[in-house]
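Here the complex is missing a single protein chain, while all its other protein chains stay put.
Think of it as A, B and C in the order they're written, each chain with its own count starting at 1.
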Amino acid sequence: MAIVRLLFFCPDRPGIVASIAQTIFTLGGNIIQSDQHTTDPGGGDFLMRVEFDLSEPIDRAALAAGVDRLSHAFDMRVAVSFAAEKKRAAIFVSRLDHCLVELLWRWKAGDLPMTIPLVVSNHPDLKPVVDGFGIPFVVFPITPDTKREQEEKMLRRLEGKADLIILARYMQILTGAFVAHYPARIINIHHSFLPAFVGGRPYEQAAQRGVKIIGATAHYVTENLDEGPIIEQDVARVSHRDGVPDLIRKGKDIEKAVLARAVRWHLEDRVLVYRNRTVVFA
Amino acid sequence: MAIVRLLFFCPDRPGIVASIAQTIFTLGGNIIQSDQHTTDPGGGDFLMRVEFDLSEPIDRAALAAGVDRLSHAFDMRVAVSFAAEKKRAAIFVSRLDHCLVELLWRWKAGDLPMTIPLVVSNHPDLKPVVDGFGIPFVVFPITPDTKREQEEKMLRRLEGKADLIILARYMQILTGAFVAHYPARIINIHHSFLPAFVGGRPYEQAAQRGVKIIGATAHYVTENLDEGPIIEQDVARVSHRDGVPDLIRKGKDIEKAVLARAVRWHLEDRVLVYRNRTVVFA
Amino acid sequence: MAIVRLLFFCPDRPGIVASIAQTIFTLGGNIIQSDQHTTDPGGGDFLMRVEFDLSEPIDRAALAAGVDRLSHAFDMRVAVSFAAEKKRAAIFVSRLDHCLVELLWRWKAGDLPMTIPLVVSNHPDLKPVVDGFGIPFVVFPITPDTKREQEEKMLRRLEGKADLIILARYMQILTGAFVAHYPARIINIHHSFLPAFVGGRPYEQAAQRGVKIIGATAHYVTENLDEGPIIEQDVARVSHRDGVPDLIRKGKDIEKAVLARAVRWHLEDRVLVYRNRTVVFA
Partner (left out) sequence: MAIVRLLFFCPDRPGIVASIAQTIFTLGGNIIQSDQHTTDPGGGDFLMRVEFDLSEPIDRAALAAGVDRLSHAFDMRVAVSFAAEKKRAAIFVSRLDHCLVELLWRWKAGDLPMTIPLVVSNHPDLKPVVDGFGIPFVVFPITPDTKREQEEKMLRRLEGKADLIILARYMQILTGAFVAHYPARIINIHHSFLPAFVGGRPYEQAAQRGVKIIGATAHYVTENLDEGPIIEQDVARVSHRDGVPDLIRKGKDIEKAVLARAVRWHLEDRVLVYRNRTVVFA
């Protein structure tokens, strides 16, 4: 049996679930999990994730035709994926290793259903870590002058090889031109604070402000940095006993945990992006 | 528009979602939220909650007929409820007021969609609190000798008036005979510990054991006390600085929070009981 | 036995703990809890809370003299309080009752060691709630034109009666002139978001942004609103299923929990304000 996943987004109206379910039934599928939400009963957005079993070999043409009919009937955006086809995730890093190591070990433990075609970095430092996992490590040094050029090289290197890019504390801002190649397919992690701080050295600011909580946010990257659709957030408690190094250490722990969850949900096709926000289906 | 909610439980097989959705579509309904789960793709349990809008006046005969057909077609247990018909919840208390007060204030704030036909107690102590909310307060004193007799009086007093019984720290054990009248319709709250403690004075034991976490569990009452299907659980951190009074205070806070969530989910028809456990639909 | 609490703040140097402990020992006191922190071993701030038992009747002159000597010897700010002398807390409210009710019930349950000389409001709406607890409720209607004048009336009404002011969702901004009368003695609660939102209707903004977490912050009020020293913060998870009313409901729950904790810690003299931030001693 093959597990197929569908994500639907369209204007709400009666009959959509029935049509979807009928389509799947006609294909011979058995729905094993579905989760649907309408943002506003009187004319909002229809959002749904369905996971179903199909006997193999799958009749892909029939599936495509069924999805196509639904798409036209309801003015619907549909994403189709197969659980058995692992997504290919390129990981971008700079010098900090905590997010990278978290992803690699979870991947190795079988917790992240993906392949890792390569790790990209603007520095050579983390090569030994990546080598230990048998994954190609490619360095693209970046300066303000070479960024465009290097990004184009990266794009060529990634072409046809990556379904997802994970910025695991990659300290370069990608250009809009680069981001446009991977819409809702670049995941970033950054620290978050209550209240928010502008300017540099956020942990120093957090310590001076005496915050009791620090957080992290994983989001899809759009042209407006740190403004893309939020996938996951979490926080940790801190106290006056936590100096700046403790805040940084606790911040790393949240960052890697939040990033790993966001990546996992993306890989399981649980995240649907709409109107610059996300639904994360349980 | 009227909001209708359906809960389904049956052996899994292909086509169930399609039939349910088609039935609702035929009734003129628009599904606004649905959540479905199959415990085991190869022949497990099918579990689903659907919430849909129907134009008023509702054709109840057609709805009943549709549900009936589904029920027979799939050997299915179906529960039907209407969001507009608030459940009637009788609250049972003894002398501790924290859970009672939490429920009454959340009810008054509009957070708990229920009516409260009466509060039952084996002690008169909390009458003033309940009077302040304009709710009848009825005392049934209990001794080992009079328990059966008093429970029968309670049952008569409640007959036709209560859809749910909430044990808000009611310190009497209900007999199996009483419980049998309200299957999966009596919610209890009790403290929980890691590790578990047997015997009395659990907070003293927790303090002596030096636990770092205390918890509470809300569950449906079955004949086997504290063994019924779990609806919700939560914990709070404690430390060596917490003496027994602090543990009790923190324990109360978790108890009332967990109980209020469990009650809310029950009132919103989110809880489906099967095989002595629950699904809580999001 | 009487429990005395001391809070100390001064530049760090060797010998301070010894002098404090010797002073207490000389007074006949037995230290039952102490917590001390130095922000930077090489010349930072010395921060300490001590709780000790003294035989009654207390020799207040001797205590004051001892504290005075310490204060001069170490250029130290010292706050002295007696556990038996409950602080008097005036509660300010507008129309929302969730924080008020939380405080009143916790107070009645004995969880908040304070007296409540009066509740102040700019609206009469919550009078019945407060009346039920036997507490005076005084209305000071506020318009932009009358604010200064009404605040002066409030100050006269509170004079000599309040050690603490709790803004339990009081929807007026106090003037700097008012705030100056209660330095580090006015506690406010407000919602907090990751990321932060500017402008009005924050819950609508949070829903549109698709945040996964909402929070609340309790802080002392200074002239710069929402910029005072943070006492406590907490968050709750939210999802796409939470509409604006759900966000508001969950927001209320965090607000009242965070406010109650902050107030409790203040009442137990656990909060020391320094350099526009706080230490909350465990």
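We adopt the following convention: contacts are C-beta pairs under 8 Å (C-beta built on N, C-alpha and C of every residue); 3 or more make two chains touch, one makes a residue touch a chain.
No experiment lies behind these values; they were computed from the predicted model shown.
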Chain not shown: contacting residue from C:Ile31, C:Met171, C:Ala196 or C:Ile248: C:Ile31
Residues of chain B in contact with the chain not shown: 37, 39, 47, 192-196, 208-213, 215, 217, 226, 229-235, 239-241, 275-280
Missing-chain contacts mapped onto chain A: 33, 97-98, 101, 105, 109, 111, 132, 239, 241, 249, 282
Contact footprint on chain C, counting only the chain that is left out: 1, 3, 12-18, 20-22, 24-25, 28-38, 41-42, 53, 282
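Simple rule for what comes next: only the chains that are shown with their structure count from here on.
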Maximum centroid distance from chain C, chain identifier (CA atoms): A
Averaged-CA centre spacing for the pair chain C and chain B, given as whole angstrom: 37
Chain A and chain C, separation of their C-alpha mean positions in angstrom: 41
For chain A, residues contacting two or more additional chains: 37
